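The chains shown are only part of the set, and none of them has been moved.
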Amino acid sequence: MNFASDNVHGIHPKVLKALSDCNEGAMGSYGADPVTARAEAAYREILGAPDAVVRFAATGTGANALVCAQLSPSFGRIYCHDSAHIHRDECAAPEFYSHGAKLVPLPGADGKFTPETLAEAIRFGKAGSLNDGRNAMVSITNATEWGTVYDPAEVAALARIAHEAGLPLHMDGARFANAVAGLGVDAADLTVRAGVDALCFGGTKNGAMAAEAVVFFDPARAEGFDYRRKQAGQVWSKQRYLAAQMLALATDGLWLDLARHANAMSARLAQGIVQAGGDLVVPVQANEVFARLPSEAHVRARGHGAAYHIWQDQPPVGDEPVTVRLVTSWATHEDDVGRLLELMRG
Amino acid sequence: MNFASDNVHGIHPKVLKALSDCNEGAMGSYGADPVTARAEAAYREILGAPDAVVRFAATGTGANALVCAQLSPSFGRIYCHDSAHIHRDECAAPEFYSHGAKLVPLPGADGKFTPETLAEAIRFGKAGSLNDGRNAMVSITNATEWGTVYDPAEVAALARIAHEAGLPLHMDGARFANAVAGLGVDAADLTVRAGVDALCFGGTKNGAMAAEAVVFFDPARAEGFDYRRKQAGQVWSKQRYLAAQMLALATDGLWLDLARHANAMSARLAQGIVQAGGDLVVPVQANEVFARLPSEAHVRARGHGAAYHIWQDQPPVGDEPVTVRLVTSWATHEDDVGRLLELMRG
Amino acid sequence: MNFASDNVHGIHPKVLKALSDCNEGAMGSYGADPVTARAEAAYREILGAPDAVVRFAATGTGANALVCAQLSPSFGRIYCHDSAHIHRDECAAPEFYSHGAKLVPLPGADGKFTPETLAEAIRFGKAGSLNDGRNAMVSITNATEWGTVYDPAEVAALARIAHEAGLPLHMDGARFANAVAGLGVDAADLTVRAGVDALCFGGTKNGAMAAEAVVFFDPARAEGFDYRRKQAGQVWSKQRYLAAQMLALATDGLWLDLARHANAMSARLAQGIVQAGGDLVVPVQANEVFARLPSEAHVRARGHGAAYHIWQDQPPVGDEPVTVRLVTSWATHEDDVGRLLELMRG
């Protein structure tokens, strides 16, 4: 019963098998191998973007920080939501990789900011002096840190604002598969057709070991990126194993199947929590549930070993409801969900 | 018949198996898992260093660059051999991670520099003004880029010079196992007892997928390192799979067995090349052979598909001997060596 | 009638004279000259800190960014007020110099944050994971960006919180002289005796051309600083002229006289504005006045060429009061103040 994060679980068997399947024989190193070529092609196809540059990295922090450094100069302003992983959870990797870019956090309900909020922030940055730095890029997370999603129209509206100001739009898709599954849309509709310029397409949380795809829809934006990735120590010499993971996820829609399962588990959790007297803090649209649990439900669940994070600044007091985060994944068992809900109901 | 590099080969079956062996169930992320704990302990034991701080990274460039950033300020001078990987082959990752440290290349035969050369360079740096930057650290590669080794006494002599100047000694051990195997010494004798302060203990070239251990023998030198590694995007959320690779290599001396095999293959290659009329450019002490091949031997070998690098600045001319580099690994088959030598002999 | 900033005015005649007074003959470069030695000594004396390391830099941004890089690693959290110059107005120079340190803005009335606010932020940072970065330093501005001041007791209370967490306290004193003058305290009481660890003692705004002193009260904190400053291109080869400016300000209390004049002008402005029907947004404690002016007063003043900044996010609407910032300096003429107030009174 571990709902602490989607990264506490292991590797999907098909991904694991892909590692051994490509283990025979010598192959070119640093990406000059057929597995990498096939994996890159697979993501161009998934994304309906035959010209896109696709590269792989082992960590989400590495992938995001590389994109920030690629799209923003050291004196750039990077607009993101106040809860964004790049702003809150990457130990200032984007600042480090970009050598100083300023992350400008934007407010907004449910982990999302509106076009109006973005437009105003960009206006402010543009009106500013040298003191303020220069508008450089916009980053959104989809699914968001709060398990909500931007739909294609919402992405397009933000892209329009960004592009009018000459800024590229980055999507941190650590849980991109969950967003696509939650929305039931085409991956291309949520990205390239909506105006996304760079995408980090997460593999790790979705069943890989350590693998993310970095996608630049316009190859011109990827200029020099291979050197940047190399200098950052993010290129494996035995690159085939990085690519094989992503290729396995891309094959026969595995990435989407796994995300659908995780989302379904979250939906069930959410429904059960409400039935157990809890209430949801934000809508459940992907694979995360943020909920206020009745105190006794929380105590019972924790008492029986359920793992999840308390999501409030102050420790729980008395028998007040407790705000928690529960994350499901490809590996979440229906039985565990059932058992957790049972405990909560008492 | 691929002798291009030790990174063109795959993962050793036991390492691969270790990945699936640890795949069950939920575990703490970012290193808070039992596999990581066991793997760290295993390297402390191999190195006879119960207090050492051991951390894992996926790439050698990442590992080396992190150590440089940890041990040198941005204005530091890092002394290394002119052929050092950190100076020649990492796309300036050490400069990037350390934000400007100056790699000062030292000359020396066979990929090694002498204590005298080091002492003089350090004296020069110390006598210098602010213009020159400040002496910060010394880095040696063992086995070297030329497949030669520093023995414990040689390491100790360099460590003494470094320490007298207050500088830590780093060993880039991308092929550390091959050095230990080649010398037939204890890993501790070649490192902590010889005065090494930080070691990058390579796993990838030795049969892992993507794994290196970074070791600080004095925990004080590791202060803040976990944040540094995180900020660099070098921490896997599913860290167990990084650790499991290194643990597999550490178990039952696998790391040493694999290195011994690779070294034996190189020794055999070297012997055969000499018999075929070639000569060795440097002594063969680990898993690399640098040799001048008779032109026809080279042409025959390449003609039959043998893969290896030409190792001279200018393209081969006429029927002059050709200088080449041949690298063996855990996966090199005796038969391939035999066949290559046969081709060379004509 | 220019109240736009204290940096729109020129150099005080005595500072200018100091430049020509030290112009004779050859002197050691890069600070190896007697003027620099005397100037450093003068600031140690003013600050009652005989062991302090004093260095000069030409710009406030350079001085602040150097201190941030000196006291924070790349993965550090730097706590400052939300309005702090290092956070809002230096084009991310602290992030650039420190290679990624995260500025964590704190709320607080009148440009100041309270010990409670600081303590809570530090607790949060300490409780965090690697994701959050590591607590590194605290920075306050005195006088603040809002022209208010922290008195010695307030500084000491913040220093106590910082030191309990092992963090050094930096004071951005671009308008330090104005704070000292406004409080009528001893410079040492406001800094070293109150627990300040590093001070940027501003010269430029106070009548110099381009000169700030960077002071580390504990020499251990200045370790390597001379290299850092050199690498940043902040050392003049003809350093005497940088030092001479600061020496002139230090001589016979000129720095304090000039600040007193600037403060007196602001006090008079403030009083007059209130009499003219305006009101003050924050208390006037140094050389800045933030006030809401009656619309007609603003229109008349601007109409007659008075220069000052409108200090509200939106442009003024109709005849609503207008929030403005007025800054006085050593060069502000009493007559200009009088004339401005006359215009405002109509």
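Per-chain residue numbering starts at 1, and chain names A, B and C are given in the order in which the chains are listed.
By our rule, a residue touches a chain if its C-beta (ideal position, glycine included) is under 8 Å from a C-beta of that chain, and two chains touch if they have at least 3 such contacts.
In this text, all values refer to a predicted model and were calculated from it rather than measured experimentally.
K.L.:
Because only 3 copies sit in place here, please give the count for the whole complex.
P.N.:
The number of copies making up the whole complex is 4.
Heads up, the rule we're going with is that only the chains that are shown with their structure count from here on.
K.L.:
How many links in the shortest chain of touching chains run from chain A to chain C?
P.N.:
Shortest path length, in steps: 1.
K.L.:
Counting only C-beta pairs in contact, which chains form the busiest pair?
P.N.:
A-B
K.L.:
State the chain with the largest centre-to-centre distance from chain C, centres being mean CA positions.
P.N.:
Here the answer is chain B, farthest from chain C.
K.L.:
Between chain A and chain C, what is the separation of their C-alpha centroids in Å?
P.N.:
41
K.L.:
So, what's the distance in Å between the C-alpha centres of chain B and chain A?
P.N.:
34
K.L.:
Cα centroid separation between chain B and chain C, in whole Å?
P.N.:
50
K.L.:
Listing for chain C: what residues touch at least two other chains?
P.N.:
Where chain C meets two or more other chains at a single residue, that happens at 74-75, 99-100, 130-131, 133.
K.L.:
Residue numbers of chain A touching chain C in their complex, please.
P.N.:
Going by the criterion above, the answer is residues 74-75, 88-93, 95-97, 99-102, 124, 130-133, 313.
K.L.:
Over in the complex, which chain B residues touch chain C? Could you list them?
P.N.:
By the definition above, chain B touches chain C via 30, 73-75, 99-100, 129-131, 133-134, 224, 226-228, 230-231, 235.
K.L.:
Which stretch or stretches of chain A touch chain B in the complex?
P.N.:
It comes out as residues 2, 4-5, 7-11, 16, 19-20, 22-29, 57-63, 65-66, 90-93, 96-97, 99, 204-205, 209-210, 227, 230-238, 241-242, 307, 331.
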